[in-house]
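Before I ask anything, let me first share the structure, which is written out below as structure tokens.
For this view, one protein chain was removed and the others were kept in their places.
Entry: chain A
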Amino acid sequence: MAAPLALVLVVAVTVRAALFRSSLAEFISERVEVVSPLSSWKRVVEGLSLLDLGVSPYSGAVFHETPLIIYLFHFLIDYAELVFMITDVLTAVALYFAIQDFNKVVFKKQKLLLELDQYAPDVAELIRTPMEMRYIPLKVALFYLLNPYTVLSCVAKSTCAINNTLIAFFILTTIKGSAFLSAIFLALATYQSLYPLTLFVPGLLYLLQRQYIPVKVKSKAFWIFSWEYAMMYVGSLVVIICLSFFLLSSWDFIPAVYGFMEHPIFFMFIQMAIISIFKSYPTVGDVALYMAFFPVWNHLYRFLRNIFVLTCIIIVCSLLFPVLWHLWIYAGSANSNFFYAITLTFNVGQILLISDYFYAFLRREYYLTHGLYLTAKDGTEAMLVLK
């Protein structure tokens, strides 16, 4: 598996290097869909030059990056393009190994449930085989690296790519089972943008599940492990914050989110999608990360209901963004309502896509336990309806 992965990495790096050298790089870095005030490279450079002059980078309300990012680029400013290409490569490699391990776990669990006769007798075609799961890690890496959204974000040097890398490493370390490293990476990701805080719960649930600790209020092991994980996380966060002499102004309290106790990775996927839909200043780089996971849920394809309409909505909106921007800013004949209508439609498309995947997942679980060909009481073919 190493050779195809290496080939994919080489192709991805070549594409990015070619784009960096072309005249499109500047054009892309100014597109509003790719960079936001929170992730723009121009602001990083501004912050660095303010730092060189001895002024605090945060005076002027322009710079929104974290102090660790400033210090990282203070030493690496000459190699900025290389840094961004390397972060993309690291993200893809991390996702590759994470999904490889995840597939092994899924297959083991499926085998266990099969042996325990937990599935209905006629669901042979729904059972996943190692053969069909073999290329999934490679496809995930491919999807992430060659996604036009990712390439555009990399060429625009948007710091969203660094956030993606941290989240990918968090996923890798969580699946591998190392609680300490997982807490550190989650702390780094949360430190940069607040939203990965919501990934704490699914990460904790997966680590518990991996060690076969039951999730019950009375279980002592549960409380001890959760306490350890939380302490590592909070401790790393505090250390990072103190390291940078900068105090975040507020902590968002995560609402209690329940469900998917048995499938934390799917939960994580849904959470990432919800983060990228509802965050302020979203860009296409956020969309790219959770879209890379689509090959992992390949087996749900037959249960998706509206995939054609939703794909069309997302493609149409992606194409209409620059057209309506042009009409608003350059032709002066539209106004901001048109552009934001397209943003809303894009978000509606994403929400419908996520709920479709959700529904498909539930349906497959139901079929696995109750049989694929359902009959109603009078013998006719029954249909599942979500109430």
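Here, contacts are C-beta pairs under 8 Å (C-beta built on N, C-alpha and C of every residue); 3 or more make two chains touch, one makes a residue touch a chain; residues count from 1.
Everything below uses one rule, namely that contacts and distances are computed from a predicted model.
Asker: Refer to UniProt and select, among "GPI-anchor transamidase component GPAA1", "Dynein axonemal intermediate chain 3", "Regulator of G protein signaling 11" or "Proteasome assembly chaperone 1", the name of the complex member that is left out.
Answerer: The correct option from "GPI-anchor transamidase component GPAA1", "Dynein axonemal intermediate chain 3", "Regulator of G protein signaling 11" or "Proteasome assembly chaperone 1" is "GPI-anchor transamidase component GPAA1", the UniProt name of the unshown chain.
Asker: Looking at the full complex, which residue from A:27, A:227 or A:301 touches the chain that isn't shown here?
Answerer: That would be A:301, which touches the missing chain.
Asker: Can you say which of A:118, A:311 or A:336 touches the chain missing from this structure?
Answerer: Final answer for the missing-chain contact: A:311.
Asker: Where the complex has a chain not shown, which of A:154, A:270, A:291 or A:354 is the residue touching it?
Answerer: Residue touching the absent chain, from the options given: A:291.
Asker: Contacts of chain A with the missing chain: which residues?
Answerer: 4, 8, 132, 135, 138-139, 142-143, 146-149, 291-292, 294-295, 298, 301-302, 304-308, 311-312, 314-316, 319-320, 323-324, 326-327, 330-333, 352, 359, 383-386
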